[in-house]
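Some chains have been omitted; the remaining ones sit where they do in the full complex.
The first chain written gets the first letter, and so on, giving A and B; residue counts start at 1 in each chain.
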Amino acid sequence: MAGNTFGTLFRVSTFGESHGPAIGCIIDGCPAGLDFDLDFIQHQLDRRRPGQSAIVTQRKESDTVQVQSGLFAGKTTGAPIALIIPNEDQRSNDYEHIADAFRPSHADFSWQAKYGFRDHRGGGRSSARETAARVAAGAVAKLILRSQGIDIQAFVSQVGHLILQQPYTELNLSGTETNDIRCPDPVMAEKMIRLIKKIRKAGDTIGGVVSAVVRGCPAGLGEPVFDKLHADLGKAMLSINAAKGFEYGSGFAGVSMTGSEHNDLFLPVDGRQRTVNGGQWAAEGIKTKTNFSGGIQGGISNGMDIYFRVAFKPVATIMRDQTSVNSDGEAVVVKGKGRHDPCVVPRAVPIVEAMTALVMADHWLRNKIYKKGLS
Amino acid sequence: MAGNTFGTLFRVSTFGESHGPAIGCIIDGCPAGLDFDLDFIQHQLDRRRPGQSAIVTQRKESDTVQVQSGLFAGKTTGAPIALIIPNEDQRSNDYEHIADAFRPSHADFSWQAKYGFRDHRGGGRSSARETAARVAAGAVAKLILRSQGIDIQAFVSQVGHLILQQPYTELNLSGTETNDIRCPDPVMAEKMIRLIKKIRKAGDTIGGVVSAVVRGCPAGLGEPVFDKLHADLGKAMLSINAAKGFEYGSGFAGVSMTGSEHNDLFLPVDGRQRTVNGGQWAAEGIKTKTNFSGGIQGGISNGMDIYFRVAFKPVATIMRDQTSVNSDGEAVVVKGKGRHDPCVVPRAVPIVEAMTALVMADHWLRNKIYKKGLS
């Protein structure tokens, strides 16, 4: 109930604070027999790691994952998988100045209002450092999805006022990881990097948008009422630190369209043969002409690409003095100190992918229960 | 796991199809001793009812709620509250033409892909008729929130390209229910109604945006990691039929701002006295200068207004013929038939409020567990 667990069948519980000994997670519900590719998992963590480039925070963490349980002979056993990532480069002294001051637009005040006191060191549990555990767990989910041919790719599509205008279908997504900002268009990437460097130099921060595409998802994932696939994706994205909005398919832009423009017409299947599959009806082969639905209709995937966008606000920690209050409501000045990202989106890309993977693996398992009825 | 239950402590399970005997819900976890205001609940259902005005579907349903359990002497007992709403005006024959044809951008295809067959009458379980049960349950949640001084108001802020530009703080929200479209600005309301009538005449449909404000929420609601207050609000909104996007506070627009512009500075409290409350620290009185955070920081309410926007696509059922396929993948034509809304947003207003109430009541109860620690 305290909300540190995500998922229903593929369940991840995370723990850890910015300045405690370690962060980590337990994955419960991973099927047995999965080849556990530790290098792949570490690689995902490396993509999120602080200090990886000139435009992210310079905190030095190797983020080396340690597996505590759940494996035998290189495979998952069906038992819980515990993953631990030790904290290495804590500078708690950097936070003494906010022991009794609320940083603007941080969780300091609301946390204290909830619990009566707080761990002020690096934001404690509300630090984005917690997302490293999500990335580790998401990497295990990706291993499941990979075995099913389901692929997830996220990329940066906006920084400040710089907007990548092309639809994802016209982009070469394989170029995403070739630059520090993780934007698939190299020209735009260069502009975004310059903007971030300029913003950082001014002691300020800027917002951005991460877009994501899921390819290879079969029709049938998602539950039709409350646990619609896009509702669970939306919750997953909005649970990421600094997220402010979520839209899928046509999103907010679809509001201005008419039904006759927006409806995705089904295309007839040329010479289609019923799949010989115990007489069962098969959905494969039926496609739509357009995809304003974003691959999800009535909360259930329809076999087309799933795509969505996530808005991230500018980072709240800026390198400028700000007026604020202490817990007695008295005016104080919060100094601009510490090591922080000038813009979250480059490091948010692997986090968006990880949270997407957790949702997709969970719904893939959920769908397994029902898809073959009583057989 | 099949996803027909919403909430963790204030839990609502809904049932029913468009063309079955009834729809309804069980509310589990409502505290004992709540005055059960049946007129209020019926009034909320009346706000969502079909046939209420010229710009909504003309299906005739009285949507009369029947209480089956959970009350004694006019108060809730702590036992589950079962609410039933009989279906009255079904015209199943209206749907024979889609018994084996997939309506574009409906759940017909994805549902069949998931379960192997489907109840085609009126969309079956995927019909928006299911939301009547949510409104009934949400009305009970509103009774709880009302007793705590927490108020929820939704309104239409966009229809097609017609956008209400003022921030909610400059609108007279009490005017929302005085027109058929539920837009608080009477001039804009008139334009929106004219647009919808024109669109309907053309046999087409149009999208829209519903905005919502929660006032009177104390600081401390929401859980800091996965169950952030805005993440649960987002999921709730995205689970409503036809929803395509969600943003809170500055939302997608906040992306273009810098941290120094976006941060909400805390204001000093003049002559503030510590609340004499067993020595416990009290958050009341600390406010922010701006509210780009939308009343939520780090996933936890901070005592300021909570506000957000929900995008709805144009209704998929249009009164025009559309090309599609049957379950053999063969080309068919889907006729434009039946009784449907030309735009969902006027009836979505009470649904958005209801889902908001479910989230807020749930988090209010969740916060009760921890807010006083071990006392």
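Keep in mind that, in the parts below, contacts are C-beta pairs under 8 Å (C-beta built on N, C-alpha and C of every residue); 3 or more make two chains touch, one makes a residue touch a chain.
Here the structure is a predicted model, which is why all the values come from computation and not from measurement.
Taking the whole complex of the structure file rather than the 2 chains in place, the copy count of the single sequence reaches 4.
Operating definition for what follows: only the chains that are shown with their structure count from here on.
Rounded to whole angstrom units, the spacing between the C-alpha centres of chain A and chain B is 25. Chain A makes touch with chain B in their complex at residues 1-6, 8-9, 14, 102, 104-107, 109-117, 125-126, 130, 158, 160-161, 199, 204-209, 218-228, 230-232, 234-236, 238-239, 241, 244-252, 254-269, 272, 274, 280-281, 283, 285-286, 288, 292-294, 296-303, 311-318, 320, 322-325, 327-331, 366-367, 369-371, 373.
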